[in-house]
Structures are given as structure tokens and as C-alpha cells.
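A single protein chain has been omitted from the complex, and every remaining protein chain is retained in its original position.
In order of appearance the chains are A, B and C, and numbering begins at 1 in each one.
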């Protein structure tokens, strides 16, 4: 017999046995399974998914971005995917293109040899790299995870990368061409905050703010300075604002918030008001944490707060999240956290979730509307997921 | 005044103030300190130092070798240094040269891009890389930490690296020239055990052992096979022997030990005897763990043992270490561990320490002579330090 | 309180799985989160158990992160990874039908460790000289990148000679 005939005969015998088994109540054999299946993801991502940026401080050459579903009942349902993100990376998800950007650093021999900085471009659906943009000059900033070390402007067409060597500058990338098109020097300033129709602002060491207008070729077409307006010693601005309707809300070490309108043609200094005016001064509530601000679609401002604030307490975990009506500058609610929090984020849907990285490095999920606790995401492979990004 | 004169004057004023302060009982100011100090290590290392090979399973691209002092009272006194060891690496310390060898793997982009395998050569005193030997063919084995994935032979002049692609072979390196000089194909065999005057043996999938004699140019000048002598299903040999006086003691899954004399011109099959003959059969004591064997200068054989052994239990943590007189094939002592152990090692001095990696991934230190517990080394930055190497 | 914090905070890893050995059987769920996960969506009764648990029947010789916890399933790799064609093989008994199945443990490769649901069980596992049965090897050796992410458990068929 030919091998085909053998298989055919075997198949008939197996089929006969199967019928026999079924007749006798013996369950059918499980079939052989395919060996080539790889998952893909729906794009846009469902609104309760989020990215957890794990810096993996003890192994920072192997940091990760975990894509998680805050609605999942257990880790199998929560864990959607992962991309590597090496060596103090910065991450941003495009709202327009089906792409993710990871600005990262590699050495030929992990921590030795030749250094190469790149922006790796990932496909949102396959989480596979589509390409990379090499960043010249070995100057990309290396710091704790920050929302403002990279930024997308011009409707997602340009990507900005903040550099620190310690000389500071901003690299401008054309996303469509995957090409570096300019580098803007920053005179003693830091970070990139999207500003204006197409540009960015940076906070400066002398307490001022500088803004640049950028054209579609990445060239600077306008430059504007808000003269020094805060005192780094007396009441420093956190460099971690929440953005609501074009206005950046910068909390300050002493418990104020400085509004800066970045949505207009030229950045405009707004009102400075107290976050703690209504609280007991003896309790010394202050803003603090790793990433301590958030905002939702309804225009509410969320700030992580701790009591007994003092010089040096500005990275303490928050025991509460205070929720403000940003426009009305009024306190709406104080949410007491189950476990103190280090960083917060809000999903972008109308009835958003409040996501809190707690001091055990797990993620607690609350309903934003009433502060009700929903669940904790833990054991998803994380070390220190210090920064969360709601999906776009 | 010239700047020098200013400094001179300032110095005189400071000296005067110092005298004044001293006279008044005010302590002197602490002096400014130097900014350029880097430590070096004594070579040979003190006998109670050891290497902990941390595979860092969650971040295996960033594994480490920690150099620790088992006599240290706290982490500051225990932690002597560290070398990186990436991606399922293998490590061996030269007993002759002031060098360490780490066989490791790198990718251009952590886990993507071009792969390069190298042996990195470190200076024992400075722990700085002296150079590297590129391993051709992307074939170095990638596995749990093992003592027998690399081996030094010929008095430390040749380094062997075991390859698995899954085709198997051994790369031969001239250590002095830092150069690959040969590759020996292995027909269905695995690991490198130093053997003979200058050669190696490997265990084979059919239950045999093959041995090669190597000349100073890395060429094979002799080949010898011990025909199949064990049954992989019925009573598999652990591939993790202890070596005492040229004899390899291979424990078996069923609780025996197979002696093979690797010290002679041709490897010779030795006696197979029971480790558990004197124990209660109902307790089913079996050897097991990650690296489960050790030996000391007095010729004692140490084996990690667990009760309730069965198929699949051969990697269970050991609750006891059984100490045998290797020559007399008799049980000398059973050491009950404070916490179950995964891997063991003995220091090389006459009154050795017994080092045990416990299930909390800390290292427990016992006196080998009486099993007395001394201390636990913890919190030295480790994830999973699964293999220990006493210094040479 | 700081001390309590430090002690309370456990890292999922290896260690939990190693712990399984101490209770003398890997069939027990290991971690608090794993226990909580028992409420997973119902499985077909002919393939019983929770694939995110180490004790799930197909996992009898697995050594690594379970892809069902990493954005994949028991038989599919997570997004952006590649299923290695080289594998080791286990023989696991399905409690639903009492049959022994040949399980192919394919590693998913090209990203570093998933980190979730580490599981190590060693039924039929053998040392490195028997590689086709050795779970200590990185089986991404057959993929484009050696980077190991997680492991799937694919049924190849029944172990006819053994049922």
C-alpha cells in the first residue's frame, strides 16, 4: 500500500472507533492542533485598555510596555500584549496612525560598546516592529518614565524627542518619512509639551517657559518666551501637567496649580490657584508622586495628594486623589485610595476608569465617577510600572 | 592677588578657624573628598568568596555574576563586585590566569536584530573586560545555568564551549591567543566534562559516554566511547556530576550514583551504588534540584535530597543534604536545611562552607563539617541566583 | 509600615513555581492571583481546567511563562512573537478522557520574557543529553530570534502506545 492508502485506512479505523466510543459514552479524542497561530489585536483598542510602562529599574536595559485590559477579571484576560522598551525609554501611541513609537537606547554589549538611539515604530495590531528611526548624536534623555520626553504634534505627523547630554535640545522627526528633519536647541529648558497649532513648549531653569512654532518641514517659524513666573526654591512647578482643553495644569510643590494656555497661537500664563485652600492647613496636604496628574473627557483634573508634606516629600505616594472641576477651579471629591498611589491615569471614554499604580507596583482600578474600587491588576510580569498611558 | 594667593589666604584663614574650633570643642569640618576612586579586588580571591550566577529569568538579557563574601555580616560586606552575563550565559573562572570567562549572547536590539555570541574575558582584579572572543555560527547553547556548558582544560589554556542548535558540537578556544581554534562535532551527545590529561567527555542520548583527547592546537587526537550503560526512562543520569579526584559522581533519578573515572587516559565506567540504601524506602528520598551536587577537598560528596520522590520530582528543592564518603561510598551525615535548597556548592578551603541557594532565592551558609547554620545572604540585588561557583 | 510593605510585596516568578514542588504536586494553584483566576470562562468539558494555571493538564512538562497569560492562548502566540518550530515533547494525561496526549511545547519568540504565570513541571523531563524531552533548553533556538517570551501547549495526538 502507498502511504496515502495507509493513512486512509487508519482514518477509517479511527472514525469507526470514534463512532464506537461515542456509542459507548466514551468521549472523543481531542484533535491534533495547528502549530502556527499568532494573535493580533483590534484597532482602535477598546477604551479600557491601557499601557503600563515598566521601567524595570533593576534591569532597565529590558524595560517593557504592557498592554492591559482594566476590565479583565484575571491575568489571562488582562494581558493583551507587550513590546520591549529599553534603557530609560519614552513611549507614545499615535491617535491617527496605527502606530506606536518607542524612543530607546541600545548598546552593542547590553551596557558596553557602541551606543545606538532609535525610535522603534510598532504596528498597533501585530505589535511587531515596522521599522526604526536612528537618532543621531547619542543624546536622547535617559530618565524615569515621563509623558513629556516625547510628543506627537501636527496631528501625529511629527514626533519630538527631548535630548539631554546635559546640553538640551529637541529632535524633530517626520513620522511618515521615518526621518529626522531637524534639531531645535533649548537654552536651559526641558521637556516637550505640545503647544499651539503645531509646536511645543518647554519649562526652563530660570522659571520661564519657552515655546516654538514648527512648520511641516520641522523648521522653527516662531519663538515666544513667558518671562520667569515661578521660583524653583520657593514653589517649584512639577514638570508633569494635566492637559485639558488646551490648558496645561502644572501642580506646584507648595500645593498650587499654575495654568498655562498652550492651545493658543502664543502660550499664555494663566491663573495660579490653590489646590489645598479648603483643607486643614495642619494636615499639610501636598501634591506628589511619580506621575501625579490626570484628566478626563468631562474636564475634571485629578491630582495625587499626600498629607504631612514638606521639602523633599514631593515624590511621596499619595493617600488620596483630589478631583477638581478644572474650569471652575473647585474641589469636587477626595478619593481615598485603598493602597497609596505613585502614578495615575484616566481612560478616555465618557465614564472613565481611574487607574492607580500603587506602592506594591500593582494597578488599582477605580470608577472615576464615584471613586468606587473595582479591581487590582497584579502579577502580569511587571517590576515597576511607574507610568500608565490610556489608549488613544 | 593671583588666584593662588587667594587660595593661600583662604587656606590660612581656614586653618586658623580650625584651630579656633578645636580649642572650643567644635568638631572640625569634614574635608572635601576625591572624585576618582574605583575599587579593585585581591587576587587570588579569599577562599570564602563565591560567584552567584543570577539568570534573571524575567530579564535574562541582563543576567549577572555576583561576587560575594560568605563571611560578610551584611550586604555591604558581602557584595564584592559584579559582572554582566547576558542571555543564558555560561561562566568559568581560571585557576591559572587572572581571568574570568563569560560565554554570552547579544542581539543588536536586545532580543531582535543581529545575534553575536562571544566569550567576554574579564580581569579578576578590576572586573573590567580585557577583550572578547567572537563565537562563530550563532550556536552557543542557551539553557539554565550549568557548570558544564563551558570548561577549561589543559591547565586553563583551552576553553571549551558547548553548542546546541539543536545540532551539537564543542568549540575549542585558545585562551592565550583569545582565538577559536577548532569545533568538534558531537554525535547526539551533550555537555563538556573535562577528562583525561587534556580532553573532554559528553553524555549521549543513547545512554553512552563519549570522550575526546585534544592536542595543544585543539585537534582531536583520540576518541573513545563507553557503550550504553544507563536507561534514560528507567534511571536517567543527572548531567550534573560532582568531581572528586578525577572521578565524576553522577546521581541518578532513582537514587543511585554512577561513578565514571575521567582522570585516566581513557574514561572508565565505575561502580554504580545507591545513595538511599540506608533510608526508609517508604519515604522515597531522591536526589533533585537545579545543581544538586558538591564536593570538598576532603573527598566528601554532597547531594541535595527530597522525600516523596517520583517521576517528575527531579527538580524539586531538597529538604536535606546528604554527605557521603565518596571513596568509602558511605553516608556520613544528613544535614537538614533551614529552608529547602535548589543548588549547592562547597568552598575549596580545608574547613569549607556549604552554600545553599534556597527557595526564596537567598543563599544560606552552613559549616560543611557539622552542618551548623551560619547566615543568609539576601538582598544583594539577585533575582534567581541558581548556580554558585566557589572561587578558585 | 515600610517593613511590612517590603515583606508583603511578592514578586511573581520562578519562586512561586518552585514552591509548587514543596507541596508535592504541581496540580495545586500557586498564587493568590492564580486562585482568583479560577473563575475563568468555562472550558469545554473534554479539555478541562484553567490554562492560566500551572496545574492545567497540558502543562505537565512545561517550564516557562504560559502564553495564555501573555496575550496568547494554549495554542497561539501573543501578538508580535514567532512560534518556534523546534520543541520539546511531553506526554500528559487528560483527566476528562483518561488518554495520554503528546504535547508539543512550542516557545513563542522575538520578545523578552512575558513574566506572567511562570510554571515548571517536569513529568517525563530528562537531562540535556535527551534534548527532545528537556525543558531546560531555550527552544527559541529554532526561531529567528533566541528571545524567549512564553510557551504554548499544542496537542499533536494521543500517545497510542500508552493508552
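By definition in this document, contacts are C-beta pairs under 8 Å (C-beta built on N, C-alpha and C of every residue); 3 or more make two chains touch, one makes a residue touch a chain.
Keep in mind it's a predicted model, so treat the numbers as computed, not measured.
Considering the full assembly, B:382 is the residue among B:110, B:279 or B:382 that touches the omitted chain.
Among A:32, A:73, A:144 or A:269, the one in contact with the hidden chain is A:144. The hidden chain makes contact, of the residues A:52, A:189, A:247 or A:260, with A:189.
Among A:87, A:122, A:200 or A:380, the one in contact with the hidden chain is A:87.
Along subunit B, the points of touch with the absent chain fall at residues 26-41, 62, 64, 67, 73-77, 79-84, 122, 125-129, 359-361, 378-383. Counting over the whole complex, subunit A has residues 57-61, 87-88, 105, 107, 110-112, 115, 141-144, 146, 164-166, 189-191, 202-205, 232, 236-240, 306, 308, 311-317, 340, 342, 359-361, 383-384 touching the chain that is not drawn.
Here, only the chains that are shown with their structure count from here on.
With centres taken as mean CA coordinates, the chain nearest to the overall protein centre is C.
Chain centres here are Cα averages; for subunit A and subunit B they lie 41 Å apart. Annotation: 30 Å between the Cα-based centres of subunit A and subunit C. Rounded to whole angstrom units, the spacing between the C-alpha centres of subunit B and subunit C is 28. Residues of subunit B found to touch two or more other chains are 58-59, 61, 110-112, 383.
Of all residues in subunit C, those that touch two or more other chains are 111-113, 115.
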